[in-house]
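Complex shown without one protein chain; remaining protein chains in place.
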Amino acid sequence: MSKSNKNGMLIDYEYCTGCFSCTVACCQENGWEAPLSGMKVMEIVQDLPKDKAYLTFLPFPTELCVLCNHRTRQGLDPACVKHCMANCLTYGPLKELAGELEKKPRMVLWSPR
Amino acid sequence: MSEYGMLIDYEYCTGCRTCEVACKQEYGRPAGKVGGVEVTEYIHTLPNGKLFITNIPTFTRACVFCAGRVKQGLEPACVKHCMANILTFGKIEDLHDKIPKKRKAILWTKG
Amino acid sequence: MGKSKTTIVKTTTWSAGPGCHGGCGVLAHIKDNRLVKLEGDPDHPWNQGRLCARALAMTQYIDHHDRLRAPLKRVGKRGEDQFVEISWEEALDTIEKKMNTIREAFGPESMIFSMGTGRDIGPWICMLAYAYGSPNVMFALSGNACYSPRIAALDTIQGDYSVFDAAQWLPGRYDNPEYKVPECMIIWGYNISATCPDNLFGHWIIDLMKKGTKIITIDPRLSWFASRSEHWLPIRPGTDAALALGFLHVIIKEQLYDQTFLETWTDAPRLVRNDTGKLLRESDMTADGSTENFVGFDLQTKTPVIWNTIRQKFSIEDSNIALTGSFDIRLLNGDIIACTTVWDQFKDSCAAYTPETVEKITFVPANDIQKAARFYAKAQPASIHWGVPIDMTPEITPLCHAIAALWALTGNLDVPGGNVFTRAAFNAVAYALPGAEGVIKLKDPAQDKPRIGKDDYGPFNKFIWRCQTDKVIEQIFSEDPYPVKGLWMQTCNPLSGIGLDPKLWQKALEKLDFIVGVDLFMTSSLRYADIILPAATFLEKEGVRSWWVPLQTINKAMTVEGCRPDVEINFELAKRFDPDFKWETLHDLFDEILKPSGMSFEQLAEKGWALPPENHASRPYFRHERGVLRSDGKPGFATPSGKFELYSTLREEWGLKAVPYFKEPPFTPVSRPDLFKTYPLILSTGRRSPAFFHAEHRNIPWLRALDPDPVVEIHPDTAKKNDISNGEWVTVENWMGTARFKAKVTKIVPPWMVMAAHGWWFPEKKEDPLFHTFESNINMLIPMNEQGEDGLGAPIKHLLCRISKETRGSAHV
Partner (left out) sequence: MKEDGVKIIKTTTWSPGPGCHGGCGILVHVKDDKVIKVEGDPDHPWNQGRLCSRCLSMTQYMYHKDRLRKPLKRIGERGQGKFEEISWDEAFDLIEQKMKKIREDHGPESVIFHQGTGRDIGGWISMLAYAYGSPNWMFGLSGISCYTPRLMMMSITQGDFAVVDASQWHEKRYDDPEYKIPETVTIWGQNLPATCPDGFFGHWYIDLMKRGTEVLVIDPRCTWIASRAKLWLQLRPGTDAALALGFIHVMIKEDLINMAFVERWTNSPFLVRTDQEKKRLLRESDLIKNGLDTNFIAHDPVSDSFVVWDSDHQTYKKKNITPSMEGDFTLALADGSTATAKTVWTLYKENAEQYTPEAVSKITWVPADKIRKAARIYAKSQPSALHWGLPIDTIPSTVPTSQAINHLWCLTGNLDNPGGNAIARYAYDVVTYPYHSGGAILSLPPEVMDKRIGIHDYGAIKDFRAWAQPDKVLEQISSDDPYPIKGMWIQTANPIACTGMEPKKWRDAIKKLDFTVCVDLFMTPTAMLCDVILPAATFLEKDSLKAWWVPLQAIKRVVEVDDCKSDIEINLELCKRFMKDFPYDNTQELFDTLLKSAGITYQELTDNTWMIPPKGHPSKPYFRYEKGLLRQDKKPGFRTPSGKIELYSSWLEKWELEPLPYHEEPPYSPVSTPDLFADYPLILCTGRRMGPFFHSEHRQIPWLREQQRDPVLEIHPDTAEKYGIAHGEKVCVENWLGKITVKALVTPVIHPDIVMAEHGWWFPEKEGKEPNLFGVWDVNVNQLIPMGHEGKAGLGAPIKSMLCKVYKAKG
């Protein structure tokens, strides 16, 4: 029961800088009361050998994410995708986005609905 | 290895961390050091004040997608032992049509 | 046209609203004069549809229930919350009457016009001040330690300010054939996620990274950039100059510099007298010689040759001028003195900074310094982006001198993908930054004479049109040479945001006769104002913007009842204070500002924005070769010598060291071992957050949820040693004062340092008129009056403190 015609969101989290535009764009678009939002960003400080560390931000759609179907119906990008400062969110059919996945590491494809 | 992907039906990730220890056992990684996969618990409140717990496995820079095991036709250690059976590993192009219709899923490339 | 429909207004962000230095193109969805939604404008070249969290929260900002919507008059004591609403007429009349009495009794200069960080009110507050006759326009940060020091420093040594080139001047941006993506970029003291720095769109760097640019990060904290850079140099705060000199040491020693640029565009061959340590001038050698001309040594004829700064040429053609060596010169009075070249002087000043020495000073491992220096020097092109931490140290100009020498010596100045000069677009100067002159000027130069700090510090005399903040505070108390009676405080919050040692500011405010406050929300500082005027967001006003590029208008999209834009308030009062005020309407003013662009305000508003045409002076590249930098049209730089000055003529004239050097700043473990015993941690302040702009936005729900409490970052080992756990309230204190923060235990910050957020006050705690502004305000720990010899810089990023568990529990109300 694949959902190739289904749409999802590709996140190139290597470039996510944790600026929270997606979180607030979603609040504005869908009228969520703080602190709720359809998109949240996780800050992950990861230890690496020789006690180096690596800071990664990982945005992810929460339970409230409706993939902005009221926007996508009019051919617009979801509010978070449109406003992402690092342009690391892409919305589209899962089939296409999966194709993108192969091109570089540190990417993740979400199908939140 | 980037044409491979890991599909997670994370709706049912219960946060039991079996994947973390399976990975550490597979590569003899000492405790305290980061393994190939890390599960983060996220407690968020929903509009009606209800709480919702989501666990999200993230594949870290240390993950090699168990290249050795895959070569012998075995599943990665975490996939094999996942208690909720929510990890599927494979080539990306045939993974994307395994994305469950109704439920939430993530498809990772290498960390 | 049917029931009320949603109209979309295209405009530009600047100041009130997102709060930042703006520039983003936006689409404002307006319905029945109310903002329904704010979106990015995909066609705008600046942000291409993107927008930050603060701009996206405009709907919660613009009709926030706490916004000031009517002028207020103070009826209680200063600092209390006794105000009564009055009409705009009564407010403006009172202001006019009071300020006229001050002007008559004490002269216009006794009125200070203070603004916060550089925003669109920059020009309009000068317009008001100059119309009133006062030269004392103040930027309320001690040592003016934000942006102007860097501009003044670069004006001093290369004539013009410069920024990293992200094709922001070129149509089609990165795809424009003229543009080259930099191979390497040094990010010196700047944290991307939290800010868009002065007039740059932070995430352009991400665009460049995606196109292959490699990053070197210089930052004590593990920033987002640090994680992804080829070289991360975790530097001890305050030692940046030592690191820059270390880079120069490697580049010179391994001859990684651009020889042709060195010879043709720098003052390397100029001779310096060994006896006085000063530049050799023509006037030293010949009676009628000009002090403006300098001397080189021609190796062919073995005779000194004169560098004529007017003709920008050496006295003899195709001479072979020595770059290095010692030469005997006969002076006018017959003495023979030995001279060396500027290049030798410069090389000597860098010689001491071997990577090993620099490691001891900066904590950055020696081979990392070498590797990073080589990586930068060999990259073609390479650019440097520096942030506000550069301004925030007393020895700011020598530091800028060393960093500027990096891009100059590696031939990255005004080249595609390098560091390019900045001029206001089309030379239409709205906001007169240091070194620039706009249409808004003092009626007659003599009025500038009483400007506080003008005669104490060179840069304030030559480039910076503001008064020196620390001197202003001193003069309020000393009343010498003249008393300060009044303060016009516009979008400026010294007690919670910009004022160091806020208790001192509190006493200063209490001493003044008459204070006017102009802001959008009630703040602790406004409690001391006599009259408060409610200002407007960028969506409620018109304006022009030429801060670097593009030239654009701010278009009024809506109005909020009772509020007036700053420009309209200041314009109205300027007409009252100056009977023959030059402009009748705002558009007259805008049109005059825009005159160099050949467009009127309406025409530009129609187009939305405009990029300067090819080979215009305000558009890059190789302008020093094209001769558009100098007023005389000759190739070269707008410096006294016409060259990139490795040895600064002006600093020599100001009696300051003319070549770069490093001096241990005050209040560090090295300069104050005594203090370090009781305060064993380095305190750095100003931890940025994507949710707030300085002291703003704490009352915006969507934004406050992203960063609910004032945070101090502590390394896990330091936390363990002080028995502090993540999320616990702790006390940060030093000899100046204490402040209360929530501990964030994280590996991002090194163990020998803690990083505290600034600008914290609590708008929701209405029971205290001052909104608990002294409770979690890190500025309580930072002294005023610690500026450098040239009046610039302050020890904001490097102090000492100790940290302890808060034993009082939550009883602390």
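Note that the chains take the letters A, B and C in the order they are written out, and that residue 1 is the start of every chain.
Going forward, a residue touches a chain if its C-beta (ideal position, glycine included) is under 8 Å from a C-beta of that chain, and two chains touch if they have at least 3 such contacts.
The shown structure was predicted, so the numbers you read here are calculated from the model rather than taken from an experiment.
Trainee: With touch as defined up top, name the shown chains that contact the chain not shown.
Mentor: B, C
Trainee: Any idea which of C:N33, C:N367 or C:S725 touches the chain not displayed?
Mentor: Checking each option in C:N33, C:N367 or C:S725, the one touching the absent chain turns out to be C:S725.
Trainee: Contacts of chain B with the missing chain: which residues?
Mentor: 12, 14-18, 20-22, 24-25, 30-32, 43, 45, 50-53, 55, 80-85
Trainee: State which residues belonging to chain C touch the missing partner chain.
Mentor: 723, 725-729, 742-743, 745, 805, 807-811
Please note the rule applied: only the chains that are shown with their structure count from here on.
Trainee: With chain centres defined as C-alpha means, what is the inter-centre distance between chain A and chain C in Å?
Mentor: The computed centroid separation for chain A versus chain C comes out at 34 Å.
Trainee: Show the residues in chain A shared as contacts by 2 or more other chains, in ascending order.
Mentor: As it turns out, chain A has residues touching two or more other chains at 33, 35, 47, 54.
Trainee: Touching chain B in the complex: which residues of chain A?
Mentor: Those in contact with chain B are residues 1-4, 6, 8, 32-33, 35-36, 40, 42, 44, 46-49, 54, 58, 60, 62-64, 94-95, 97-99, 101-113.
Trainee: Mind listing the chain C positions that touch chain A in their complex?
Mentor: 37-40, 42, 49-53, 56-57, 59, 192-194, 202-203, 206-207, 209-210, 222-224, 226-228, 690-691, 701-706, 746-748
Trainee: Once bound in the complex, which stretches of chain A touch chain C?
Mentor: 14-15, 17-21, 23-25, 27-29, 33-35, 45, 47, 53-57, 82-87
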